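Missing here: one protein chain of the complex. Every other protein chain is in place.
== chain A ==
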Amino acid sequence: MTAPSEVLLEVDDLTVGFPTEDGTVQAVRGVSYEVRRGDAVGIVGESGSGKSVTSLAVMGLLPRNARITGSIRLLGEELLGQSDDEMSKIRGNKVAMIFQDPLTSLNPVYTVGTQIAEAIRAHHAVGQARALQQAAELLEVVGIPNPKLRVDSYPHEMSGGMRQRVVIAIAMANDPDLIIADEPTTALDVTVQAQVLEALEAARKETGAALVLITHDLGVIAGHADRVNVMYAGKLVETGTVDEIFYQPRMPYTLGLLGSLPRIDESGRPRLIPITGTPPSLLNLPPGCPFGPRCPKRRELCEESEPALTATTNPRHQAACHFHSELASATAEEVFS
């Protein structure tokens, strides 16, 4: 048994660029983070912030034309530069990934039982009958009723929530060390989302896997992550425990995100505080803080140099803002209006 604080995944200064006719789009611009065994790390950001690309890089699933630099180490082993065959052994066995749309992750012409069994047999020497039996057990763990009958269903016979639970079952099949879930519930209704998140928690408990949960939904993050990385314009702009991020944000963007959320647990309708403007284009990003043009706190320094992640309340709560110390106990209302 390894120590609980063992580092599972280490991403170091990762950059990903996509060449286009107009120049290189820098989708990820130097991201570093680590996931320890048993951690649940949430990555939150808006469309185009680079949160999905970062995780696709970890899985080795980026298109061939992507220019990747930096380092990604899984259990000390470098993943960048591995061949496709080598990555296939790692995928599924050590890392599993769950995507937003379960219909595209499942094969329409095979029963779900066959697909789960295939995942089991890809990495273990068991017979088909035994694998199918295990498939039914996995379906039970993710909360699918009548699992023994359901192994014979095809994906189209299932609802979106059930399909996503099948994908979670496949992800569990090989007892991975790490599960990466990219917007696993975005396409689902709230009551179904609750079922799927419950299945994901069950899967974690069963396998003891660490989780990287990518989502734009701060509510999902609040309930299912221990640590949070906030991304903006291809960089981490704040990282800390879930409580630090939600109760003591030190980056204006995080504060703005929280202030712009309508809250179901608040009555009296306080006016929402939007962030003006839109995220910058990642093609030829100007110097300075990428959030600067939208930040009401910007000063000269913000236009000249891009702030690095620096420690705030404690060494592991870091924010990329020149003036993060001024944000202690600030509210979104004070900063943005």
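Note that in this section contacts are C-beta pairs under 8 Å (C-beta built on N, C-alpha and C of every residue); 3 or more make two chains touch, one makes a residue touch a chain; residues count from 1.
Quick note on the criterion: contacts and distances are computed from a predicted model.
Student: When you check the chain that is not on display against UniProt, which of "Cytochrome B", "ABC transporter ATP-binding protein", "Spore germination protein" or "Peptide/nickel transport system permease protein" does it turn out to be?
Tutor: Of "Cytochrome B", "ABC transporter ATP-binding protein", "Spore germination protein" or "Peptide/nickel transport system permease protein", the absent chain's UniProt record names it "ABC transporter ATP-binding protein".
Student: Given the contact definition stated above, which residue among A:A222, A:L285 or A:A330 touches the chain not shown here?
Tutor: A:A222
Student: With respect to the chain omitted from the figure, which of A:R64, A:H156 or A:R271 is a touching residue?
Tutor: A:R271
Student: So which of A:V7, A:L80 or A:L258 would be touching the chain we can't see?
Tutor: A:L258
Student: What is the set of chain A residues that contact the non-displayed chain in the whole complex?
Tutor: Per the touch rule, chain A residues meeting the hidden chain are 46-47, 145, 159, 161-162, 189-195, 197-198, 216-223, 242-243, 246-247, 256-265, 267, 269, 271-276, 278.
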